[in-house]
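Now for subunit A:
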Amino acid sequence: ATPPDTLVEAWKLDEIISLDPAELFEFTASEIAGNTYERLIGFDLKDVSKIHGEVAESWTVSPDGKTLTFKIRQGKKFASGNPLTAEDVAFSLQRAVILDKSPAFIIGQFGFTKDNVKDKIKQTGPYEFTMELDKPYAPTFVLYCLTSSVASVVDKKLVMQNEKDGDMGYNWLKTKYAGSGPFTIRDWKANEVVVLERNPNYEKPTPLARVIYRHIKETATQRLLLEKGDVDVARNLNPEEMAAVSKNPDIKTNSGVKGGVWYVGLNQKNPNLAKPEVREALKYLVDYSAISDTIMKNQAEVHQTFLPKGFLGAIDDKPYKLDVAKAKDLLTKAGLPNGFSMTMDVRSNSESASIAQAIQQTFAQAGVKLELIPGDGKQVLTKYRARQHDSVIYRWGADYQDPNTNADTFAANDDNSDNAKAKPLTWRNAWDPGPLTAKTRAAVTEQDPEKRAAMYQELQKAVLKDGPFIIMMQEIEVMAMRKNVEGVIIGPSFDTNFVSQAKKN
Partner candidate 1 sequence: MTKPLLDVEDLRVRFHLRTGTVEAVRGVSFQLGRERLGIVGESGSGKSQTGRAILGLTPPPGEVTAQRLAFDGIDLLTASKRTLRTLRGGRISMVMQDPKYSLNPVMTIGEQIIEAYKAHAKAGRNEARDKALAMLEAVKMRDPQRVFSLYPHEVSGGMGQRAMIAMMLVTDPDLLIADEPTSALDVTVSMEVLRILDELVSERGMGLIFISHDLKLVSSFCDRVLVMYAGRVVEELEAKNLREAKHPYTQGLMRCLPTLADDVRPLPTLNRDPAWAL
Partner candidate 2 sequence: MLDIQNLQVVFGTGRLRVDAVKNVSFHVEPGAAYGLVGESGSGKSTVLRAICGLAPITAGRVRVDGAAVTTPRGKAFYRTVQMVFQDPYASLHPRHTVDRTLAEPLSIHGEKDAEARILQALREVGLGPSFRFRYPHQLSGGQRQRIAIARALILRPKVLLLDEPTSALDASVQAEILNLLDDLRRRLGLTYILVSHDLAVVAHLCERLLVMRHGEAVEETTSVALRSGAASNDYTQSLIHASQGFTRAVRPSTQALAG
Partner candidate 3 sequence: MTGAPLPLASEPSGMRGWLLSAEPNSRWQARLGRFYLGWRAFTRNPLAVIGLGIILMLILVAVFADVIAPYSPVAGGDLRTQRLLPPSGTYWFGTDDQARDIFSRVIHGSRITLFVVVLVALIATPIGLLVGTVSGYLGGWVDTVLMRITDIFLAFPRLILALAFVAALGPGIENAIIAIAITSWPPYARIARAETMMIRNSDFIAAVKLQGASTPRIILGHVVPLCLSSLIVRVTLDMAGIILTAAGLGFLGLGAQPPMPEWGAMVATGRNYLIDQWWVAAMPGLAIFVVSLGFNLLGDGLRDVLDPKAAK
């Protein structure tokens, strides 16, 4: 059994490589950052379109739309005891850009570089700072980006105390903590455990004294631990296990829709897949509802457009369902009446392997012979990024809550050549979306939210019809937990699963 003031979660933690908000980008680390750091802006978990200040008290946008001025809440303190001021906020943003780690582009995309960021993001008063953008972006776009964990506020004084060789405390913060959130990070043992502890300086002390994430790789093990009460929450149960534990009177399940989508990418370098009829035919050869009702029960729901529900402009069109006759027609039109053979790269040991096998079955009904190539996560990814696949089954998770994050990757491709710099999903599948690229770029600077939403709807429809993506499902996150656990929040993004108000009765 677990202590009453401690919440223990069983979770696969082996992907954490850093706890520095300027670097962390994985689901697990993001969630931990969400519970331990505060960000400039937050959004309403029920209605993502509502934005509010978290560390920021208020903000104003200049008439030309290029300068934002933020006022910071006063009286906040870091866990270390240092007061939180605009200096810390500006420093945190600058630091993210200067360190230039993986998530830095979320802030950097507004025209900040290592060299100019100190001028463009400036402290203008003890509790005020400004941001100067290179273009008049849609303000919602900017603000949504500031809700992501890379915009977490770090304790400048503490971090700089631990600076070595001008690394802005990077090597220190990788494994340590310098924030102001409801919990502090007490300990991280790679592949073993992350321990959070109540931050006494947080304005609204948490009911729990401690939250412990234990690395449990086996889902069956997670289940046994949960049923036995040795963990309070199990995070990675599969549908069958979920169904089984939900019969247990001591256990309940909580779920929330997430921003991730499951899709099959079709490489346009394959001449068969480059035919529009073939792409469409394949979209008719997936039994969406059967998969989401069985293999992915409680894990995902049918969704076919690239924007997940809850995003600005998201539509929920579902034109495709399993229709072998129609698919055969389309294949005949494409000159492949007897079907053809293709391969699909699959991450072994994951849900995708099961989905892929179900797809394999339905493809076969129209004569499409699908050979599955299982591989390690990183191995499949390497191949995918080198455009060496025929098709691949993968999941895409939004980087931040603005629709641009998905549009940018599903609908835009600036350079389809083999040595392009950016590698969005369109590029990886060697698809040139033509005019859609320009439309995506235009949508980013559209100031009117309604017009902007309409632009994204158009993009979604175009990709749905013609894109080399069979988008199948939107992710649902389910946590199985002991009955006495309350207040665990499953937010719409992976860094908004909060335990700050959780308690155990």
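Criterion applied: all candidates are chains of the complex that A comes from, given by their letters.
Just so it is clear, a contact is a pair of C-beta atoms (placed from the backbone, for glycine too) under 8 Å apart; a residue touches a chain by one contact, two chains touch by 3 or more; residues count from 1.
Keep in mind it's a predicted model, so treat the numbers as computed, not measured.
Candidates 1, 2 or 3 all belong to this complex, yet only 3 touches subunit A.
Contact residues of subunit A toward candidate 3 in the complex are 218-220, 223-224, 238, 240-241, 244, 287, 290-291, 293-295, 346-349, 353-354, 356-358, 360-361, 364, 371-376, 379.
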